[in-house]
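What follows is a short report on a single structure.
All protein chains but one are shown in place.
In order of appearance the chains are A and B, and numbering begins at 1 in each one.
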Amino acid sequence: MRALSWLYLAAAYGFIFLPVIVLVTFSFQDGRLPVPPFKGVTLRWYAEIFADDRLMSALLNSLVVALGSSLVAVTLGFLAAFALARYVLPGSAWMRGLIAAPLTVSYLVIGLGLLMLFNQIGLPRSLWTVGIGHVVINLPLCFAIIYASMGAQQDAAERAARDLGASTSQVLILVTAPMLAPSIFAAFFLSVTFSWDEFIIAFLLARFEVTLPVEIWNMLRSGLNPKTNAIGSVVFLISIALVIALEFTVFRRRK
Amino acid sequence: MFRALLTSASVLAFATAAHATEELNALIWCDHADPGLLEPFETANNAKVNVREYEGTGSALALLEQSRPGDWDVFVIDGIDVPRAIDLDLLAELPRDALPMDDIFPEVRMEELNGRDGKIYAVTEKFGYNTIAYNSSKVDPEDMKDASIVFSDKYAGRIAVYDYYLPVMGMVQMAKGGQTATMTETDVSAMQEDLFKLKDNATGVFGVVAAQTALATGEADIVVGGGEWLTAVLSEEQPELDWVIPDAGAVRWSQSIGVFKDSTKQDLALKFVQYILSPEGQARLATSSCYWAMPANAQAGNELTDAQKAALRWDEQAGYLANTQLYPAPDEDLDIAMQDAWAEMLQR
Partner (left out) sequence: MHTTKTGWGLLAPALLWIVAFFTVPMALMVAVSLWSREKGKIVQTWDLGNYANFLEKSYFMQGLVNSLEITALVTIISVLLAYPLAWIIAEQVPARFRRLALILAILPFWTSYVVRSYSWLLVLGKGGIVNQTLLSIGLIAEPLEIASTRAATVIGFVHFFTMLLTLTIYANLVQLPPNYRRAAADLGASGLQTFRHVILPLTLPGIMVGAFLTFVLCIGDYITPQILGGNNELTLPQIIMLQIGRRADFPMASAIALILMSVVTVAYIACARWLRLERV
């Protein structure tokens, strides 16, 4: 690789990891505030976050909402993509546009709209309402990814399956889904990523039980705290572990 | 993976259903979220206190508008806004003999705000000041006693303004010799120039977190609108962070606690109010992790350590109370005018 490329790569990675390095470093800060100068190393903040019930339950909430809403989004997106790709339906261009529409609307606007809707119909805020909002933002993405990957190959396989007498649901579960596994997985993974760290919709639509970003925001209300650095680092480390695990299981197998 | 999801979903459902303990829903300011404050009450009464923090009485009232009767039990509200809550018939009358009214500092009892027609609807639980907080090793403490110093060029670029229009504009009003209680739209237009000057001298207009960080890291050496609530938490490690009430005076804030009229748990809610107003509860509230400030109940002094009382300037309160005024309490039109002036200042 040329020297210039190496230089650019190094500079780019330096820029990308700069805030993360600061974040992780100051999670060990032996002082009240995670601000320079760095005073010394302590693990007390990590101990505190694991003892913090509200934080741990927020973590669990984030996980449940992310996995749950992504599951719904992927399922609905998959069915819709299949329907629009394999059936001739009147106004299908409009349908595609409608399902993809939320992609162009900011999360703040979507959250605001849902807030007002739930007020009007008297539905109280909760993690369920947050989940509904997250499906709205992830469904178009799942739909788009899966729809884009539907091709002639599956079509042929599906036709073959039908010729052999398979019903639609059998085709879906036994033929299409496995063939589209990479896209389905990518859609699911992306949805979980977006839902996990999503703030504004979770902020507007939750009541007592909150997700992690909102809990961090609440914690920060009282001032900067190395605890937030610690939880940020923990989440980061868990993600790295997950990616490594995926690397050695899912990705390797496809080679 | 599906099985795991089912398990966690059912665990969640089970956990929420299995609460045999009584629950209290409280709409609060962040200092009430401290587990150190809530746990003694929860254990003693076999209860669970669910808290929801809010910013600005406006958003609390909006939240209440969107809720059903019985959704909320306890209300922590800005002292100056209690009359609004009474007008909206939100609060339940509190029995006078159940409350330690005599122990509360006379100047903050404010029965004309917290009650009506001799009935009490809320009780002051904590109070403090929006004044000048500063780094005593970087600025001249004598200068800080002159409120107009922040408009001059001497400390330009080293000032942070606290992002709350009511107290800061109240402080400007007082710096110009006026009274917060009699602020009018003319006053607001007249102070627009001063606000612009303040903004030009400031490195930014910050919320609590950023203001505290700015002072701690040296981004700013003066916080207009800051006070003990900003510096007390940092006082142990950075004793050079201090605050003072300028000669022209400063603005006093207070928070009151009350029970919702539609609450279905009136007894438990009242018990919670009594706990918060008790000397032990007051001491914990005063030193709560979100921000420190003076407790309303003078008896709390017996529960606080000397170091804590020093950080809160316990012994100097009498002088402070005399030299401070309440927040402006604008009607809707004045409020809009003030918010517009503030937004104009922010956009400068």
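One rule holds in what follows: contacts are C-beta pairs under 8 Å (C-beta built on N, C-alpha and C of every residue); 3 or more make two chains touch, one makes a residue touch a chain.
Here the structure is a predicted model, which means the values were calculated and not measured.
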Who touches the missing chain here, B:Glu65, B:Asp97 or B:Asp306? B:Glu65
On chain B, the omitted chain is touched by residues 55-56, 58-59, 61-62, 65, 88, 157, 163, 203-206, 209-210, 213-214, 217-219, 332, 335-336, 339-340, 343-344, 346-347
Considering the whole complex, not just the chains shown, which residues of chain A touch the missing one? 1-2, 5, 8-9, 12-13, 15-20, 22-23, 26, 34-37, 75-77, 79-80, 82-84, 86-89, 95-96, 98-110, 112-114, 116-117, 120, 132-133, 135-136, 139, 143-145, 147-148, 168, 193, 197, 199-200, 212-213, 216-217, 220, 224, 228-229, 231-233, 235-236, 239-240, 243, 247, 251
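The rule is simple: only the chains that are shown with their structure count from here on.
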Between chain B and chain A, distance of the C-alpha-averaged centres to the nearest whole Å: 36
List the residues on chain A that touch chain B in their complex, please. 31-33, 35-36, 53-54, 60, 63-64, 67-68, 71, 119, 122, 124, 207-208, 218, 220-224
In the complex with chain A, residue positions of chain B that touch it: 5, 8-9, 12, 25, 30-31, 33, 35, 50-53, 66-68, 71, 208-209, 212-213, 216-217, 233-234, 236-237, 289-291
